[in-house]
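Once you've had a glance at the structure underneath, I'll fire off some questions.
Shown here: the complex without one of its protein chains, the others still in place.
Let's look at subunit A:
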Amino acid sequence: MHPTPDISHLTSADYEDVYEPAEDSFLFLDALEQEKDKLHALRPSVCLEIGSGSGVVSTFLSSLLSHPAFFICTDINPRANAVTKLTAKKNGMDVEALTTDLCLGLLPRLQGQVDVVLFNPPYVVTPSHEVAQGGIEASWAGGERGREVMDRLFPIIPELLSPKGVFYLIIIKENDSDDISRIFADFGFSMESVLSRRSGPEFLSVLKFFRNKDVS
């Protein structure tokens, strides 16, 4: 098993502002580890994590790869960006952090350049008005069907991804994977479920999206 990043530098004060790695984060790590051979074959040059929180996912992927890649991590919460950089550094990795909403400011330059996009979104079903613009609430409150934040990113994914690029996303059952699959089918993308796990009331899945082959 590939080692889980060391996060012993993070304190309860950090977790007042930044999402503490939990079952969803660890499922994400397990899914990426399961994808290890495919990720090595992909040889990503540019990886983008949206909503990097503690930074544990990018740090893990960065250490899982057998060669260097450029990691850029965004979060709308500046505290999360600072923690992301620290987590990477503590684990001997080097990632770039950017405070922004989703990937604003990175297009058009990253158009068609990103080989791996990672997103553990705010997926919890909440009233729309709870979808937050920052702070700890932004890490989980997903609004209607838990989809309000991820739905804003979906149309941007085809723009970001390189021809061979892949997008990994965590969802819960309530987010409606059949509906998400239809949205990506319209973009010319296939969806696969990499790994699922029940955690208390949540049924979590890591989904993977990639361009259909032989588009005619």
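The rule we apply is simple: contacts are C-beta pairs under 8 Å (C-beta built on N, C-alpha and C of every residue); 3 or more make two chains touch, one makes a residue touch a chain; residues count from 1.
By definition in this document, contacts and distances are computed from a predicted model.
A chain of this complex does not appear here, and its UniProt-recorded name among "Multifunctional methyltransferase subunit TRM112-like protein", "Cytosolic Fe-S cluster assembly factor NAR1", "Queuine tRNA-ribosyltransferase catalytic subunit 1" or "Proteasome subunit beta" is "Multifunctional methyltransferase subunit TRM112-like protein". Of the listed residues A:45, A:63 or A:196, the one in contact with the hidden chain in the full complex is A:45. The residue touching the chain not shown here, chosen from A:17, A:33 or A:96, is A:96. From the options A:25, A:59, A:81 or A:205, the residue with contact to the unseen chain in the full assembly is A:81.
Mapped onto subunit A, the interface with the missing chain covers residues 45-46, 67-70, 72, 76, 78, 81-82, 85, 94, 96-101, 104-110, 113.
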